[in-house]
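I have placed the structure first, in the form of structure tokens, so that the comments after it can refer back to it.
Missing here is one protein chain; the remaining ones are kept as they sit in the complex.
Chain lettering (A and B) follows the sequence in which the chains are written, and residue indices restart at 1 in each chain.
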Amino acid sequence: MPDSRPGTRFPGYDVLSKRQGPSWNEKTREVIAKRLATASEPRFFTADEFLTVVAAASRIVPQPPTRRPVPIAALVDRKLHLMQSDGYRLPGTPRDGEAWRLGLKALDLETRVAFGVPFHILKEADQDFLLARMQSGELRDPAWTDMASDVFFRMRLARDIVLAYYSHPTAWSEIGWGGPASPRGYVRIDYDERDPWEAAEVKGGNVVAARRKNNRVR
Amino acid sequence: MRQYRQSEPVDFVIVGTGAGGGTLACRLAEHGFSVVAMDAGPYFRPLEDFASDESEQTKLYWTDDRIVDGANPLQMGGNNSGKAVGGSTVHFAMVSLRFRPEWFKSRSLLGYGADWPLDWREMWRYYSEVEDALKIAGPITYPWGPHRPRYPYRAHELNAAARALADGCEALGIQWTETPIATLSAPRGLAHPCVYRGFCTSGCSTNAKQSALVTWIPRAIAAGAEIRDLAMVGRIEADNSNLATGVHYHRDGQWRFQRARNVVVAGYAIETPRLLLNSATDRFPAGLANSSGLVGKNLMVQSNQAVWGTMEREVRSYKGPPSLAITEHWNYEDKGKDFFGGYCYMSQGPLPQLWANTLLSARGLWGPHLISEMENYNHVVGLKIVGEMLPQEANRVTLADETDQYGLRIPRITYSWCDNDRRLIDHSLAFMTEALEAVDATDIWRQNDDTCHLNGTARMGNDPLTSVVNADCRSWDIRNLWICDGSVFPTVGGVNPSLTIQAIACRTADRIKTMARRGEL
Partner (left out) sequence: MRRSNGVTATQIALGLAALAASSSLLDKRSLARARKYRTGEPKQAKAVYDNRILGGKLDVPATVTAAKRLNRAAGMLALSVLADSGVEHYRGSFKNKAMFTPLIVSAATLGVSVHGTADRRKAAHIMRDTTYLLAATTGLIGTCFHFYNVAKKAGGFSWQNLFYGAPLGAPMAILLSGLIGFCSERVRETPRGITPSIFDLPAGRAMAALTSVGLLGTAGEAGLLHFRGAFHNPFMLLPVTLPPLGAALLARTAAAGPGRRHPFVRWWMRLLVTMGLAGVGFHAYGVSRNMGGWRNWSQNVLNGPPLPAPPSFAGLALAGLAALGLMRDHPDA
């Protein structure tokens, strides 16, 4: 069975090692370079809002302390700054950016009422408690206005955070995905088949063999 | 590319360049008509413009503001709307299926929905024309339905996800086959064959995908049509003699007007009714072509529920087109059903963002649970239906009071499942669960929430009181106003609609040619 600790299933695999190879085209290099260069300061969120987003992101998608974290909050921030929207919303829910501001404001209020401090100061367990209540729609302060807290959780907060995290090469490496694939796609596509430019999973506890294969990925 | 002056009335201005509009633009231009086809989105060059990246490629989706409500609000964007020349065929999953013949008369023969004014035998011929135009890669013989000619290109190699579907079907004793799909299994002209990169629904940077963008559109241009991109049509102008005179469109920062002898609306089942409703005048206060009151009504999506599981073996379903194997068993088998309609199901290959969001939205996973479940990504296997939903007038597109970046009222999309929809979904989920159990998948769970495709909202028929257009896609009310996209479907069937939309467009072009020759335009 594979090691259950996060980040240990594909030892040594880094999707970025393929960056200059035939699996990436110019356009992809350009797009990913821009994403990797995302600065950590907010452009859409206020400083206070941003602290809350950073804290929420670290609970929705916890990252190991052993590597450089994916700047999830900044990625969410850029999407809102560029007004890249999902394009659909429920009645009572404002457009993406406004929905975020409204939801963060309501969350902040709920947090202060329940714990007396801002969300990002809370213990992780308390943050999780609030997020779980939001997910189940149990946060019902009038500050939410017509937007249900569960809708905000599912369609905005958690969705945007999860999408931001899995838009990052670090996350791709973590799950052993092949990553960008053009012009070169794949050849071996049946069960248990792996191209030499794909992640190798630890099999039968043999970490060394998997690492050796992953170091050769280009 | 030939270009037309705005003041010069062209024979046809077509709004939208997807499966309906792109196909029609090509065939009308080839029949010798002057054509300007407009699209709100850009004209992409896939080889240079497309990245291998889910986020970046959301630029292909229609993400303008829309309100969704009803008991089962729809998710819009990636799974059903495109904003680019080529429309949503630029990011469709390429599944190219024919209707079951009986569905064209589902009211008379099967007892539900509404009859089409089209004959399946005629459609069979147009299906063949489209399959050849797209060089569909499909099986040598198709297990269901009446005879069809051999697909022009051979089926692709099955990936592990498709093998799982096949093994499941064999275990349950039903037939399966390779999905007929619109991506090349061998070179064609300058286009490369598919490289199995798996980004199909994010746009094909190989140009193997036979979207309208790389098939009909270049043919249309070669035949003298003009493709005007980044042109958002906001209103159709209709005069007092019950004729359309052209379209108002927004391009390069200002509103313009293109004169035309005929207007074709091909914006798919949300934007088509929205444009007709937004074009209301004093003479047509309920919107154009809406004397029946049916514009916007009978919106039909398709159920897109899935069953997912984990395999001991590596599946790596991200390789290859997502749906390489299919069973249409429950489209053609009527025994043992407690519902009307049918469904097919196909193998799946979600990319990481889509998969993570599926785990979040359908299963409620976040935190360490999500992270550890995502590490099983390479072992995930799934089966997903395209299921028939019944037409209901209450499922509809109306105009909200809010406006978009062009100042146009945005659509409000109301959708609720009916009991029949739910029974079909339950049946499919139970069956697919068995199919996954049969291949020894573990941790099997059901995704209940998804839908795909857009149809209805301007149905065709034989009676002006109960339909918006006739069999030729010509509106009953305004004789030079046509609607040619998925909106005209009276029922939706249990297969992906793109092939049928294109077949209807080919037929419409031929009918227009015939009528023009007879002076009936």
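Definition applied: a contact is a pair of C-beta atoms (placed from the backbone, for glycine too) under 8 Å apart; a residue touches a chain by one contact, two chains touch by 3 or more.
These numbers were taken from a predicted model, which means no experiment stands behind them.
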Residue, one of B:Pro101, B:Pro139 or B:Gly224, that touches the chain absent here: B:Pro139
Listed residues B:Arg163, B:Arg274 or B:His427, member touching the removed chain: B:Arg163
Contact residue for the chain not shown (choose from B:Thr58, B:Thr206, B:Gln302 or B:Thr508): B:Thr206
Among B:Tyr153, B:Phe284 or B:Trp366, residue touching the chain not depicted: B:Tyr153
Of B:Leu110, B:Leu172, B:Ala186 or B:Leu243, the one touching the omitted chain in the full complex: B:Ala186
For chain A, residues in touch with the removed chain: 22, 182-188, 193-194, 196-197
Chain not shown, touching residues in chain B: 135, 139-141, 143, 152-155, 157-158, 163, 166-167, 170, 175, 177-178, 185-188, 192-193, 195-196, 206, 208
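Methods note: only the chains that are shown with their structure count from here on.
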Chain centre separation in whole Å, for chain B relative to chain A (CA means): 30
Touching residues (chain side chain A, partner chain B) in the complex: 2, 4, 6, 9, 23-28, 30-32, 35, 59-62, 84-91, 95, 128, 131, 135, 154, 158-159, 162-163, 165-167, 171-172, 174-187, 189-194, 198-199, 201
Chain B to chain A touching residues, read off their complex: 48-56, 58, 61-69, 73-77, 81, 157-160, 163, 194-199, 205-206, 311, 313-316, 318-320, 351-353, 356-357, 360-361, 364, 366-368, 370-372, 374-375, 377-378, 412-413
